[in-house]
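What follows is a single structure, and I will ask about it in a moment.
The complex is shown incomplete by one protein chain, all other protein chains being positioned as in the whole.
Residue numbering begins at 1 within each chain, and the chains themselves are lettered A, B and C in the order written.
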Amino acid sequence: MERAGIPGVLITALPDLAQRVGANRIVAGVRMPHPVGDPSLPLEKERALRRRIVETALKALQTEVGEPTVFIVAKSGP
Amino acid sequence: MDKIKVAHYINQFFAGIGGEEKTDVGPAWRYGPIGPGIALQAALGEEGEVVSTIFCGDNYFNQNLDKAKEQVFSFVAQASPDILVAGPAFDAGRYGLACAHVCTTVAERLNIPVVSGMHLQNPGVELCRRLTYIVESGESAAAMRRVTAVMAGLALKLGRGDQIGPPAAEGYIPRGVRRNVLVDKNPGQRAVEMLLKKLKGESFVTELPLPTFSPVPPPSAIHDLRDAVLALVTEAGVVPKGNPDRLEWTRATKWIKYDIAGIDDLTGDAYTSAHGMAAGKFADEDPDRLLPLDVLREMEKENVFKKLLDHYYVTVGNGTSVESATKYAHEIAKELLAQGVDAVVLTGT
Amino acid sequence: MAKIRVVHYLNQFFAGVGGEEKAGTPPVSRDGPVGPGKAFQEVLGQRGEIVGTVFCGDNYFHEDLERTKREVLDLIAGYRPDVLVAGPAFSAGRYGLACAHVCLDAVQRLKIPAVGGQHPDNPGVGLCRSQVYIVVTGETTAGMRQAITTMAELAWKLAMRKTLGTPEVEGYLPRGVRRNVFVGEDGAERAVKMLLQKIRGELFTTELPLPTVDAVKPPLAVKDLKEAVVALVTESGIVPKGNPDHLESAQASKWIKYDIRGKADLTGEEFMSAHGGYDNRFGNEDPDRLVPLDVMRELEQEGRFKQLLNHYYVTVGNCTSVESGRQYGKEIATELLAQGVQAVVLTGT
Partner (left out) sequence: MRLEWGTFLVKDAVFGHKTQLSDGVLSIDRDGLRSFLAQDPNLGAIDVEIVHPGDETRIVHALDVVEPRFKVAGHGSTFPGLLGPPHTVGEGRTHRLRGVTVVQTADIPHRLRPTQWDEAIIDMSGPGVEYSPFGKTVNVVVGLRPVSGLTPEEYDTSLLLGGLRAAEYLAKSTADLQPEQVETFELGPVTPGLPKVAYIRVASGTNDVAIYGAKSEAMTPTLIHPNEILDGAVVNLNWGFASERNVTYVQLNNPEVLALYRHHGKDLNFVGVVMSGSGARSQWEKDRNAEHLSKLARLLGAEAAIISWDWGGSSQFDLMLTCQKCEKLGIKTVLVVVEMDQSLIFSTPEADAIVSPGITDEVVELPEMKRVIGGETLYKTGWEAKGRLEVPVRYLMASTNRLGFHCLTARQS
């Protein structure tokens, strides 16, 4: 996709793997079965988390990167 | 016994037309060998003959992919060669890609063996390794003589229909086509022997060389998100309920695009996931967890960005080969470019 | 130095009134020491004085326990003693029990320390050991002098509020009450040293001797279940919602019975788990998981047993002591027997 010149951002639960394979803009998602959500949270909290993840993704699209870079989502707690 | 007829594809530089300033030159052809073709002919000796050389500017080829491929194919076909030789392109990216496209097209449509020469890291390798014997050429053209000789040797063997040996012996890059072979020891014994060699510092040959991924230069960032058109692409297998187009749960053979115009949220009763790993409770409860449409629509309304494409593109990454993924990406990218998409949001499990 | 005032309790035999034929003598008091009391006085010397002796026939004592205890206590209280000495009773059962009751009353009602003297197997020991200092004696009066000396010394120390040494040093039965003591090394260091002794086969003393659980002879099986009244008893802490009687989540101080007449099922709306030792979610969702009322009712309707008792009995086992467990068991059992229950189904977590 990027080789065709389109800037892309990949939201994935395995950012390290994505980095090694060469994706350039990566956002660390939650877990593999639900990279952009967290079922353990109450619905409106999960929705807010999803918003924070996608906002990070859009921020990544507007950021120059020299090589594969992982963007961490600001979350509370470990 | 008549000679093995060889068609030779090279770029504008090796054809002597010119360097970067001539890279936009369109396809053309000449009888007989030109430039590196002369060394190729010498290596073929009496057994083979370079009947025609086809060349094209690297930029022209990559910018006008379909048209260039058609023209070059027709020039090759008219020479009705027994073998196609392309390159060697060493580490030149655009030249390597051009060779790869020519090799795949000729192999698929003319059904004749094709030989090329590239550095392992050349982007062209991924594109055509399955159908082409690519001689590992190293990075610099200084190795031209050695590489051409190996390519010629392979071309003659293929022309004669001989049995081709393993990659390490014949000097070509493993084509990713692995065959089962019966040996006398089981993996446990072989592993111990390999380990002992490793411990003693002796040389050993790994049975499974791991793929390396050639870096893709990052496209420049978007300057003004507010007038950018975004597209959603996912390998998480999010498809309409019932998986109407039978997207495979593993080893996906295709990608599909689905219309989401006017849809603000992916709900469990309309969508599901076909992905072997991601399918299940979480996806069925709320597919947005795999493809965040709800949040992107919200941002679209707040015009954080101009527009979300009316379709999203989906495939399944689970167990799908790098080649297929690369192929699908090419095809999807072409569609996105055609629809003026400025940036892509991809989700992966 | 003020002399301590001691009252001595004896049975009719040691008071010289007579043997079995005089076992019905009612309680009598006499100033000064009587019988073994004289030896006590000798040991006490100037430090204390046996101001009075109270004695009573062993049979009389047990005919009407409450009446005799009141009479004996009044006689003792009359002397305003600093400490009560009872016995020594050696292995005499009725005499030992009498001493135990008298000592308990002295400690609980007159708030003065009490010293007994009995063989460890004497039934009186179990009754009062946690509140009364019982000097360990042999089975027969042969050990009289030794017993009296130890009892006198102990009585004096208790009256003078001196800090006592360990049970082994002072000669009394460990009262089952354990006290914290500060020592020079931390627990881990002591553990390592003990382990080394154990490895080398050297003698070591464990800091916590484990109790042997007293085996209970299994009662006879239920002959005819169809005629049996069955009761449900549990330690799982299932109580009506809100825990109205505040059953503790650990170290429960009581048991409670709740009415289940007409109830075919324990629901999460009406009942909850107050037990602190396991994850209560499952019990709160469906208390039947801990107290199987739904199934018991079904079996009752099918006539598999005559009737389920109208109440179930509940306490919490989490860190509740064996003694309390035994006590609650006894009390619940008496109620069950009074209601003609022939079999009990107990559930524990």
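Assume a contact is a pair of C-beta atoms (placed from the backbone, for glycine too) under 8 Å apart; a residue touches a chain by one contact, two chains touch by 3 or more.
This is a predicted model, so every value here is computed, not measured.
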item	value
Left-out chain, listing which of the shown chains it touches	A, C
Options C:21, C:42, C:63 or C:185, residue touching the unrepresented chain	C:185
Residue, one of C:198, C:241 or C:304, that touches the chain absent here	C:198
Option touching the unshown chain, where C:174, C:244 or C:340 are the choices	C:174
For chain A, the residues touching the chain missing from this view	40-42, 45, 76-78
On chain C, residues whose C-beta touches the chain left out of the figure	164, 166-167, 174-192, 194-196, 198-199, 204, 206-208, 210-213, 249-251, 274, 276-279, 318-325, 349
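Convention: only the chains that are shown with their structure count from here on.
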item	value
Chain contact graph, described as a line, ring, star, complete graph or other shape	other
Approximate Å spacing (C-alpha centroids) for the pair chain A, chain B	26
Rounded Å distance between chain B and chain C, as computed from the means of their C-alpha atoms	86
Cα-centroid distance, chain A relative to chain C, in whole angstrom	67
Chain B residues touching chain A - in the complex, by the definition given at the top	123, 213-216, 218-223, 225, 228, 233, 236, 277-278, 280-283, 285-286, 288-292, 294-296, 298-299, 304-305, 329-330, 332-334, 336-337, 341-349
Interfacial residue positions of chain A with respect to chain B in the complex	1-14, 18, 20-25, 29, 32-37, 39, 46-47, 50-51, 53-55, 57-58, 61-67
